[in-house]
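Working notes for the structure below.
What follows is part of the complex, with its chains left where they were.
Each chain carries a letter (A and B) given by its place in the written order, and its residues are counted from 1.
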Amino acid sequence: MDDPPFFAAEWLNADRPMALADFRGRVLAVEVFQMLCPGCVLHGLPQAQRLSQTFEAADLAVIGLHSVFEHHDGNSRAGLAAFLHEWRIRFPVAMDAPGTTGLPRTMAAWGLEGTPSLVLFDRQGRMRARHFGQVADLALGAEVMELIREARAA
Amino acid sequence: MDDPPFFAAEWLNADRPMALADFRGRVLAVEVFQMLCPGCVLHGLPQAQRLSQTFEAADLAVIGLHSVFEHHDGNSRAGLAAFLHEWRIRFPVAMDAPGTTGLPRTMAAWGLEGTPSLVLFDRQGRMRARHFGQVADLALGAEVMELIREARAA
């Protein structure tokens, strides 16, 4: 099966560029955010950090995807790097490749409505959930575990 | 297999007395609390309410166990009934049977350290976890789902 499209212009907190296929065999949570989006800063990113601290790295990978669709001139690679440093975000973050319509390419390909969005992939690399806005920790913990366990059985 | 010991002197929010065996086939979460315990009011009971609202009733049953081991004279059935009403706690609540040592009987039999404690039983009725104090929603959601899924497979 083909992996879903994924267009990273650049990576931060990572040694080398990665593809979605690199996460095959683990459940993958992608936090899609903009550093200037309050809901991302207050809710989405802290939850992604809790995800990465709660689950075993062998079961769940957590990455960020910086998908800028507004205030393009207020966002820079240097700004994002400083943001990740100050907010102590340690997981790898991809910068979504700019598109031709103002919407970055991965965000458009995944059909996302905005930021923050939390996108879950199963161990086979299939997109299984797209949560736009806030999702409760209790429900998310259950959902992630369901994917983890399902995959073990597969 | 024998069910774990469970001594309910009385039930509130329930039509009739129940035994642990009545929950066989479902995962069971028991919130052990005292109405005068701040950690129970601020953390344990709201989390138990979220548990009962997040999972399907066919998968998870949530009940409370009022286990009074201090301030005995400040606790009454009428006080507890009013407390449950005011805090909008709708799940069934058993009043733990008084013991001979000041510690209520179920709490003593389960070896609990204090309140709040969240005790999880699997679908076969086996005690699987005892959490004293706070447990994070994300980890708890995963733990409950793991029991739910495991049981399906059994």
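We adopt the following convention: a contact is a pair of C-beta atoms (placed from the backbone, for glycine too) under 8 Å apart; a residue touches a chain by one contact, two chains touch by 3 or more.
It should be emphasised that the depicted structure is a prediction, and the values quoted were computed from it without experimental measurement.
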item: Copy number across the full structure, from 2 displayed chains; value: 4
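The rule is simple: only the chains that are shown with their structure count from here on.
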item: Chain centre separation in whole Å, for chain B relative to chain A (CA means); value: 36
item: Residue numbers on chain A that touch chain B, as the complex places them; value: 47, 50-51, 54-55, 136-146, 148-150, 153
